[in-house]
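Structure below; questions to follow.
Showing just some of the chains, left in place.
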Amino acid sequence: MSINRPVNIGLIGAGRIGSFHAQSVARRLVDANLVAIADPAPGAAEKLAAELGAPNAYTSLSELLANRDIEGVVIATPARFHTNIVVEAAEAGKAVFCEKPMALTLEDADRAIAAARAGKVPLQVGFNRRWDQAFAEGRAAIDDGKIGSPQLIRSLTRDPGPFDADPAKIPQWTIFYETLIHDFDTLLWLNPGAKPVEVTAVADALVRPDFADKGFHDTAVVTVRFDNGSIAVAEANFCAMYGYDIRGEVFGSGGMVTMGDVRRSSMTLFDKNGVSNDTWRRDTDHFVHGYTAQLAAFVEAIRTGEVTGPTGEDARNALAIALACVGSVSERKTVKLIN
Amino acid sequence: MSINRPVNIGLIGAGRIGSFHAQSVARRLVDANLVAIADPAPGAAEKLAAELGAPNAYTSLSELLANRDIEGVVIATPARFHTNIVVEAAEAGKAVFCEKPMALTLEDADRAIAAARAGKVPLQVGFNRRWDQAFAEGRAAIDDGKIGSPQLIRSLTRDPGPFDADPAKIPQWTIFYETLIHDFDTLLWLNPGAKPVEVTAVADALVRPDFADKGFHDTAVVTVRFDNGSIAVAEANFCAMYGYDIRGEVFGSGGMVTMGDVRRSSMTLFDKNGVSNDTWRRDTDHFVHGYTAQLAAFVEAIRTGEVTGPTGEDARNALAIALACVGSVSERKTVKLIN
């Protein structure tokens, strides 16, 4: 555990998760410097840079990429900009950490992967469950053969309610591209070596039924069959009134692992209403240590050139399932995946 | 809690669950007498009757139905005989408790229901989860509005492994007709008032892949959409190496209830291998109190003429989903239900 030369990081996109990642770089990682922030919104980069002591704030991406001190970038813009920024950053020779989804089409995914390869830069993607202690232990148990061959898999994401976003401002298919993409990566990661062959998805607007006929979905259930026979169900909902609920389950020929608990800690209250626990209410609380580990791995990837976290290929594989979901819901049928 | 005149019960079918029900009548219910057992296998009825002190043992159904002392029958034969026996028993004026599935076609279900109605006899069906304390509490919480409107529902049955039955002797579609039928009833029961509109099922032979091309299924996942928008997933597997795993989950607009734990009791062992609990290994252990309550309700139904447990109509409703599953798997498509 030696101390290394600090790595210089630039943040692109100073929104909610971008600000959190900037804090992680500046405040939770000893061997990374936050040297610049770029955001087109007037004052946004400047304000965050001032708070975190980052020396540079830009409103344009090109300025940030032109900064030769920066070795790696953290991309946390709206999803539709991700691919282009990955490509530009890779062309500028920067290591890239890109929030999920890295791309919204397979062509874009391929373009991002190719750019990173051409630029010889590490490309890591933001799938949070891989960095969670419980999920990592689950994967280790599977690797150790403790549950045999996976047969039934479950992964779910339920975002904490109340749901107060404006459905009109949420791009169609967000539940697949941005929410369930986590679960699709989880299904793939917890089913090592298996390839998805068939996807059936249903989606609806149950939280905001008034937007059901506007193409908005806040609830979805997806069934995925894999080439090893295993059958997986991924499930999402935008409004869990009890908190941020992230769970996984892998049942196999020899046993099962389950991961995830919405309870925040072991502190349990017993009173006249019964027994109770507080819950996780935000991803940045639940995954605070996981998100830090994720960026620490990115810092290490910058140093070594080796990506140990999820790669551009992983992002592409999860996206392929999300795209199949879109097809399945649109055409109301099962979609086969060509591997 | 007054003591009532004991009710006279006859058992039809002295197999595993039939013998257990006979024990419940003879040994766990004070106000029921086990007066007869019928089973075509030579000596089977006689042996069980001797063990339990039942005065009559028959090899034919008609003998038992002709016994005028008998007020109610418990039907625990192989599933394919259920409907005809229900009809004959009802015609003989006996109250009927029939193990699931009551019928394998909707016509048979209607026939059984009509016979009970014509005979003015109570008809109760064996869906075990309704009698489990945790599931009953879950339903009560839903009725009390504690989770709002159901949106995502899960029910699963995993039978304890190792799986040592001969797949060749198991009728096709057993996983839907005999195993998941429990879960279908659970989905309906925990989603009060909702009607299923669409069913998509996948099934495979993952436990015994050598029987995959012989129409055998040991693993299945079923998605059901209801007319209130809720989406349910039912799941079954014949070989859970860790025990008899029965769980339910209902997520709604205001919260969630979960029910079921494979851990057998609160006794927890901490040793050099970590923390561990023993598990339920058999339905007759897990549901011993539920199965007794189920028959106590049947005894009460005989007395009052009112069925408080699951009825012939409930059996028909669960069967409709099972039949849709068979269609869905056979034709590899989503099946709409006509309500």
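For reference, chains read A and B in written order, and residue numbers begin at 1 within each chain.
Going forward, a residue touches a chain if its C-beta (ideal position, glycine included) is under 8 Å from a C-beta of that chain, and two chains touch if they have at least 3 such contacts.
Only a predicted model underlies this, so the values are computations on that prediction, with no experimental measurement involved.
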| item | value |
| --- | --- |
| Number of copies constituting the complete assembly, 2 shown | 4 |
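Following the convention adopted for this analysis, only the chains that are shown with their structure count from here on.
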| item | value |
| --- | --- |
| Gap in Å, rounded to a whole number, between the CA centres of subunit B and subunit A | 42 |
| Complex contact set, residues of subunit A against subunit B | 148-149, 151-152, 158, 200, 202, 204, 206-207, 209, 219, 221, 223, 225, 229-231, 233, 235, 237, 239-242, 245, 251, 253-256, 332-334 |
